[in-house]
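Encoded as structure tokens, here's the structure I'll be asking about.
What you see is the complex with one protein chain gone and the rest in place.
For clarity, chains are labelled A, B and C in written order, and residue numbers in each chain start from 1.
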């Protein structure tokens, strides 16, 4: 299945892009997806402790299973205003 | 000496005017002036406990001596805004 | 630090813009308007009386307090008097400050002080009567 991954602010700068598609086989949780993302962009992992994750535009707590077409966003600490 | 007396809001309605000149002989304190005002407009006295007095545009505490040409304003509880 | 008592309609935009400043990150604008329902009664219109010279002095004094206490960058305080129709603007207090917290504290304090030391009086006029409103803590709290 395909997961649509979004990166913002500092994470977008590190990856050089704000959007990518990650193809996964069988079941995949958010943690599995993050591992794949960190393999592609190792420097993103260093932000791991401060980054919040949203699945389909809602913050998630802990780990959840993903399904085909989900939009998973990696959000650094916000600083609007 | 002449004291310029100003009345506002409900007090102005009672007196039918917002401004009057009170002529006094010799020394005169705010309390003396108030007595003269209450003689002219007895209903104004009923507001006495809630009214604050300003002399030359500054609130006063307690009683003070007046001088010729002073502006004494009788101010009901304010309700701006 | 503009202060004004006026019988003309007041424009919050002009007042608010006047306090903008490149060193201020926050502008807070309080606008008081004439609302239809007051303490359960339908208001027809409002009438404001003031002691204009003293009121402007006190309004300037309050802006001075905001500078002192809350470090505002700039402030403006305009109050309309005379007859005010429903929905019309009554008072505008605009402050700018480096950060939002100071702007909120300052503006709120100014509203409180307005209700306490500025010689302005409101009369509510209903279809069947009218009344000068005395200070009541809950009106703006």
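FYI, a residue touches a chain if its C-beta (ideal position, glycine included) is under 8 Å from a C-beta of that chain, and two chains touch if they have at least 3 such contacts.
Source: prediction; values computed, not measured.
Enquirer: What are the shown chains that the omitted chain is in contact with?
Expert: The omitted chain makes contact with A, C across the full complex.
Enquirer: Of the residues C:28, C:62 or C:81, I need the one that contacts the missing chain.
Expert: Considering the complete complex, C:28 is the one touching the chain left out.
Enquirer: For chain C, which residues reach the chain that was dropped from this view?
Expert: Counting only chain C, the missing chain is touched by 12-13, 16, 20, 22-37, 86-87, 98-101, 103-104, 107-108, 111, 139-141.
Enquirer: Can you list, in ascending order, the chain A residues touching the missing chain?
Expert: Contacting residues on chain A, toward the hidden partner: 6, 8-10, 12-13, 50, 54, 57-59, 73, 75-81.
Here, only the chains that are shown with their structure count from here on.
Enquirer: Just how far, in Å, is the C-alpha centre of chain B from the one of chain A?
Expert: 73
Enquirer: Show the residues in chain C shared as contacts by 2 or more other chains, in ascending order.
Expert: Within chain C, no residue touches at least two other chains.
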